[in-house]
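As you look at this complex, bear in mind that one protein chain is not there, while each of the others sits in place.
And then chain A:
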Amino acid sequence: MTHHLSFRGVTVAAEPGQSVAAALIAAGITDWRTTGKGGRPRGLFCGIGVCFDCLITVDGIPDQRACLVAAADGMRLGDAEPGADVEPGADFEEAGRTGGEDVARA
């Protein structure tokens, strides 16, 4: 049974067991976010959860690694702007003060 996901109004098919990133790439979509400073397009790079280039919003939860998240039927991808609520380069202390859904990095 093929899964159907949506990305920016487009339906993307995924085989059960594929990651979100694999489904997007198989559909010919090679980038799914833009960088904060240069507005550069980004998609998959390391493929194993290390580089964080592939961040995407999954069912409203921002900053998920598309290379790690398994595709599931009905998933909505990429609505919010990933990384928008995180201070670029925030360190442990700064991030510690921002609260909410934020993520701390060191």
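Miscellaneous remarks
The rule is short, and it goes like this: contacts are C-beta pairs under 8 Å (C-beta built on N, C-alpha and C of every residue); 3 or more make two chains touch, one makes a residue touch a chain; residues count from 1.
By definition in this document, contacts and distances are computed from a predicted model.
Of the candidates "Heme exporter protein C", "FAD-dependent oxidoreductase", "Transketolase family protein" or "C-type cytochrome", the chain left out of this view carries the UniProt protein name "FAD-dependent oxidoreductase". As for the chain not pictured, it touches chain A at residues 15-19, 21-22, 25-26, 30-31, 35-38, 40-53, 55, 58-59, 61, 64-65, 67-70, 72, 83, 88-89, 91-93, 95-96, 98-106.
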